[in-house]
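Mind looking over this structure? Questions follow.
Complex shown without one protein chain; remaining protein chains in place.
Our next item is chain A:
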Amino acid sequence: MQFGIFSVGDVTPDPTTGTVLSEGERIALMTDVALKAEEVGLDVFATGEHHNPPFVVSSPTTHLGYIAAKTDKLLLSTSTTLITTNDPVKIAEDYAFLQHLSGGRVDLMMGRGNTGPVYPWFGKDIRDGIKLAVENYHLLRKLWREPVVNWQGQFRTPLQGYTSTPAPLDGTPPFVWHGSIRSTEIAEQAAYYGDGFFHNHIFWNKEHTEQMVALYRRRFEFYGHGAADQAYVGLGGQVFMGATEAEAKRVFRPYFDNAPVYGHGPSLEDFTKMTPLTVGTPEQVIERTLGFADYVGDYQRQLFLIDHAGLPASLVMEQLEMLGTEVVPVLRAEFERRRPAHVPSDPPTHASLVAAGPDAPFHLVEPALERVKQMQAEQAAASAAEPVEVRA
């Protein structure tokens, strides 16, 4: 199983001191978090993408390229890449380039974004959000899988004889996750292509996460990529740790109470009950995180939100240290112990995808297409064989 950090890159004043990082300092802190993540033995660093203050994360591949140069093993990912407002042609180029720079240490998570005006700023209509996600991602798959692409869709200017450069490293595109909180269409999209599904359930009740993941798993099996419990699932998580639960709560409470997303709303205690937020000892974090698998099944990637809400670098680094040394080693062993042999431990990596060879279904634009056609043919044959119902 993979463990890592995901960052939204917010510039938020530290509510205990009033200190506000400059954009440069905030970017540097994110870089430090990524480097520390590798140092303490985590597997993944994922950056968000936003195009408005108070966020600094407008240029993920620039940042990930820099981090790639300073790390050896860390897998670089996104949380999320805006498949709606970015040009899929540019995504294809940028992330293939990053693959080459990083030696294949790249995957991506597609998302639709959470700031309405980003759509008009980039010339799009938010009411087309799902359609943009569907069409742009389909084009992205073609650009990474077909040497020459001819394309005429609804949103982008047509392509005639277009070749995306550089081609993916070793002719093998990055693995893709689709992140969605509520939209069943996105879970369906992930299932259709046999991609991963990430549920950032840090702001949601577990019943909802359970239903979304179950839907994705059921459809993943329906489209013939494997059994439902073999589908690739990732989860978000949010923790703050201390030597005792009381100490953790004392330190974290002002950050919680003033946090951009949920501050000035529910109490820390209520929010801990309503969502997977865990504020306590490393043992409590371990117990709670292991419990996620009880409602989503054995899963492949766990990302934690650590640097946010104005937490200073000293606290963020301390949290990362505890996560890497006290929490994740136990989680690795315990998740491994409960995982049945037929369920994959990790999501596909560049190495595993290359090893699977160029004829693997992963290299098809639509791996489920043959199966869907076959099911449609069977359905047509079955209805043709049925006697016509005569109504009185």
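A few points about this structure:
The criterion applied here is as follows: contacts are C-beta pairs under 8 Å (C-beta built on N, C-alpha and C of every residue); 3 or more make two chains touch, one makes a residue touch a chain; residues count from 1.
As a working rule, contacts and distances are computed from a predicted model.
Of "Heme exporter protein B", "NAD(P)H-dependent oxidoreductase", "Protein FixA" or "histidine kinase", only "NAD(P)H-dependent oxidoreductase" is the UniProt protein name of the chain excluded from the display.
One of A:E39, A:D87 or A:E185 touches the chain omitted from the figure, and that residue is A:E185. Residue A:L139 is the one among A:L139, A:M241, A:L323 or A:L353 that touches the chain not shown. The residue from A:V11, A:V40, A:L101 or A:I130 that touches the chain not shown here is A:I130.
Among the residues A:F55, A:Y119, A:W151 or A:F292, only A:W151 touches the chain that is left out of the figure.
Although one chain is not displayed, its contacts with chain A can still be listed: residues 130-131, 134-135, 138-139, 142, 149-154, 158, 182, 184-185, 187-189, 191-192, 203-205, 208, 211-212, 215, 219, 223, 261-266, 270-271, 274-275, 368, 372, 391.
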